[in-house]
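The other protein chains are all here in position, but one chain of the complex has been omitted.
Lettered A, B and C in written order, each chain numbered from 1.
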Amino acid sequence: MNIGQSGLVKPYGDTLDDGKVQLSFTLPIEWSEAADEAARQLVAKMGFADVQVVEGRRIATGFSFFVVYGSSTQSIDASKIAAPSAKAHAMSMEEIDALLRDRLGRKVRVAGACIGTDAHTVGIDAILNMKGYKGDYGLERYQMFETFNLGSQVAVEEFVRIAKDRQIDALLASQVVTQKGSDVKNFTALVELLEAEDLRDQVVLICGGPRVTNLMAAEMGYDAGFGRGTLPSEVAGFIATRLAERVEKTRGQR
Amino acid sequence: MNIGQSGLVKPYGDTLDDGKVQLSFTLPIEWSEAADEAARQLVAKMGFADVQVVEGRRIATGFSFFVVYGSSTQSIDASKIAAPSAKAHAMSMEEIDALLRDRLGRKVRVAGACIGTDAHTVGIDAILNMKGYKGDYGLERYQMFETFNLGSQVAVEEFVRIAKDRQIDALLASQVVTQKGSDVKNFTALVELLEAEDLRDQVVLICGGPRVTNLMAAEMGYDAGFGRGTLPSEVAGFIATRLAERVEKTRGQR
Amino acid sequence: MELRIDPSVVAACRSLAARVARPVEEFIAGHSTVAVERSVLRLLGVDGVNAEEIPLPNLLVDSLSPEQRAQGVALAFGRALAETGLEPAALAEEIAAGRTTLAAYDATPAAAARGALAPHVERAMARIAGRREERRAALERAPQGEPPLLYVIVASGNIYEDRTAAVAAAEAGAQIIAVIRSTGQSLLDFVPYGPTTEGFGGTYATQANFAIMREALDVIGEKLGRYIMLTNYASGLCMPEIASMAALERLDMLLNDSMYGILFRDINMKRTFVDQHFSRMLNAYSGIIINTGEDNYLTTADAVEQAPAVLASQFINEEFAHRAGMPDRQIGLGDAYEIDPALQDGFLFQVAQAQLTRQIFPDAPLKYMPPTKHMTGDIFKGHLIDAMFNLTSVMTKQTIHLCGMLTEAIHTPFLGDRALAIENARYVMNTARHFGDEISFKPDGLIETRARDVLRDCRTLLEKVEARGLMDSIAAGVFADVKRPPDGGRGFDGVFARGEGYYNPFEEALRA
Partner (left out) sequence: MELRIDPSVVAACRSLAARVARPVEEFIAGHSTVAVERSVLRLLGVDGVNAEEIPLPNLLVDSLSPEQRAQGVALAFGRALAETGLEPAALAEEIAAGRTTLAAYDATPAAAARGALAPHVERAMARIAGRREERRAALERAPQGEPPLLYVIVASGNIYEDRTAAVAAAEAGAQIIAVIRSTGQSLLDFVPYGPTTEGFGGTYATQANFAIMREALDVIGEKLGRYIMLTNYASGLCMPEIASMAALERLDMLLNDSMYGILFRDINMKRTFVDQHFSRMLNAYSGIIINTGEDNYLTTADAVEQAPAVLASQFINEEFAHRAGMPDRQIGLGDAYEIDPALQDGFLFQVAQAQLTRQIFPDAPLKYMPPTKHMTGDIFKGHLIDAMFNLTSVMTKQTIHLCGMLTEAIHTPFLGDRALAIENARYVMNTARHFGDEISFKPDGLIETRARDVLRDCRTLLEKVEARGLMDSIAAGVFADVKRPPDGGRGFDGVFARGEGYYNPFEEALRA
């Protein structure tokens, strides 16, 4: 890390701690030199120093677009950010299968779906389908997973019903549409329903999608969350490790 | 203007007052999921709500690049921004020549230069040279201007000396290089020297360059400042109007 | 910049497509759907919703007995018209209010029904023809400008914000505005009613929303001296209804694909085939250009592999469109720029595909979709991929050009995104305006060979489909890797066989 003594980091333009940030936005005002100045003052109010409006132009009647550079006065202690990755369990397909065979001794039952009205199945398919993603095989290809890909637009109630009926070990929920917080709404509805049905502790509960982070997943009450660029083996590794741990724990309790 | 009742405007994404702003910056840290989270928290500290780190990646050892969207909580009263444009004097070459002939009755002597170590003459040439800029003729083409284009890298002392020697009416200083505030330094040095030599009130003092604004010019003690995309006739119009006003005033005083 | 391709292979593909469509057409001729019937009512002037927000066309069609339905709603409704002497709208209100029923007039002779319908049918046809004439006149007065025609989407969920966005886009240079539908609308078996201000990832397609947008675009088009086209989505469970609404509100284009609903929305195939036929008959008469959905093959699977499937789908869509009476100039076949940007020489493959399509369908207003699948949160990179797409489009003379958004992977477009996207297209298409005219391809080079390979594989695919039959092929997963059983999927219960004496007055009028 190129951080100063303090451990604090700031945006880096071409010199340590210069704080340089690029911004762009539209303002609902007609363009003029005064509009440029309004943009400058607005960005200054946002807390930036050395604000330069490098582009300002009319893009439509009553709308102007701006490109602005400024120096942020904020900094952050990057070393203190707690954002454990759910991808930490890097294992190959063979290792994962072996782990499950040794520790669990049976096939893991996994169900995945694109919940709510979301129909973007490409992401969850990338995790589940045999073919996988970027050369990394999907869960269907693993010897120790039995997978149920429920496809798109699966209502939360339906998903929980299936989890119960088919004695699912790990539930994989996907949300790609995020407009107006619909992803968080649906994810939350799923946890709540699982809790209401006393199923929450029975399953490894995982969410995913391009805007998902592991931290956000934790906050919503999920075991893990996977974002853009996730590889199937990262998910498989997490499930296997988590289930193996549970077996340990149960043994320990006996 | 598409502004709400209050007169306050916020950035506009796709809905009035949603405050959406795009940011990009580099942090001097190695990329990881925690780095994404650091970026998110940093932008939140900058005062943005609904922060989404939509891209975060390693661009070099110890450096990560981010694209972020957030909602600004700041707004500004655009109607109260005072940024009078120096370009308000829209006149044609013929009108300007006529005005000068009528009111001043003699040719205006104009000197322009790229001051300090700056060698970017294209901008000042665009204003002065016969050819002009974007189809708008330069000052040399006007019947009522006598122009001295002193070229590049003209020291402030030299510029003031010439102003004195040649009885210049209007001084045009250009600065294109702005790194480390060199433009403001040179512009300020020029005003100060003119004042020291008791010449400031004798001349119409104008600055220009891609990062110049009329407001900044006023703050530095200039009569006007012209930024990107300036047309020669806008400058000529300003000079003519200002000189005509002075004549009125002087007459009034008598 | 001609590709030397074998015209006999092209001809073979066309005749295979004809043979693929024929048995489906026979099925279509013998069936109707609730959506077709509802659109008959809409054309007659039935609109509005009841207290439970159920649209009156649904209410009326759902109230039919199986026997009535088999004859088509027109007869039942015509009988009631004849007996009550009411206008269609008023009659529908009476029925909705429970003050009368369609069942009450079963005894009235069919001839009386037809007679009562005739003036309303005529009025509807005249209104549509009037709309078409309006468009013709407007385009003559204020031509659209040259293709590729810049097409952008608005999708805020709120029709009034969409209107603001659409007007701004038109000012920035957009020539076509598409209002994207809310998530899931294609699976609704009814059309929502009135102006709407809430939707997810899009704005509901309602007749009121159509009208609001049409008016705004007419005003700004007049101001700019350029007619601005309006488009929306038909494919889904309400294809024919949306086609009617679009005809009445002078939309200029509609997304309308003969198989999209089946493959990508799990709508029953019989339902879709019947619906697409009637909706396209309406589109043809309205002068509406259809846009087919081949881009969907490319967003769900690998674009290099799917190229032959795209071409096969284009042949099939063309064939179905012709059978609905559509001239080539209204058949906006789809393609998309979806090859992985990391693939070496991917641009060459895109040029090959786009030019191949251009040559095979010389008179079709091809619709070229932007990169979406490989777009990421890196808006800077995304803007570049869009630039290469814009270049390909102008080089190969695509007609309808959907402007790619640098924020594709992030959100439905912001007003500023749209301005940047249009600026991108305008810059690239201007600086390279005649580049395509000034170059030719190396004989038997990478580009030509790729085009030939795609054409050859398309023929093989169509042969397979023809051998098995289209319905069975879809059931077997030949297209887009999805398997759809002939009697599965949504909306199957809305398909029914036409009974003896089935009557759809618009079908007749449109055929005339």
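What we mean here is this: a contact is a pair of C-beta atoms (placed from the backbone, for glycine too) under 8 Å apart; a residue touches a chain by one contact, two chains touch by 3 or more.
Given the structure is predicted, the values throughout are model-derived calculations rather than measurements.
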item: Chains on display which the left-out chain touches in the complete complex; value: A, B, C
item: Absent-chain contact - pick from B:A88, B:A119 or B:A196; value: B:A119
item: Identified contact with the non-displayed chain, of B:Y12, B:F65 or B:F226; value: B:F65
item: Absent-chain contact - pick from B:T15, B:S182 or B:Q202; value: B:S182
item: Per the touch definition above, residue among C:Q68, C:Q276, C:N291 or C:N424 touching the missing chain; value: C:N424
item: Positions on chain C contacted by the hidden chain, ascending; value: 341-348, 351, 380-381, 383-385, 387-388, 391, 406, 420, 423-424, 427-428, 430-435, 437-442, 445-447
item: Touching residues on chain B - with respect to the absent chain; value: 24-26, 59-61, 63, 65, 117-119, 121-122, 153, 177-180, 182, 210, 228
item: Missing-partner contacts on chain A, residue numbers; value: 2, 12-16, 20, 22, 24, 52-55, 57, 67, 69
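Definition applied: only the chains that are shown with their structure count from here on.
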item: Reference chain B; chain at largest CA-centroid distance; value: C
item: Of B-C and A-C, pair with higher C-beta contact tally; value: A-C
item: Centroid distance [mean C-alpha coordinates] between chain B and chain A, Å; value: 44
item: Chain B-chain C separation of Cα centroids, rounded to whole Å; value: 50
item: Shared-contact residues (touching 2 or more other chains) in chain A; value: 24-26, 63
item: Numbers and ranges of chain C residues touching at least 2 other chains; value: 376-377, 409, 411-412, 414-416
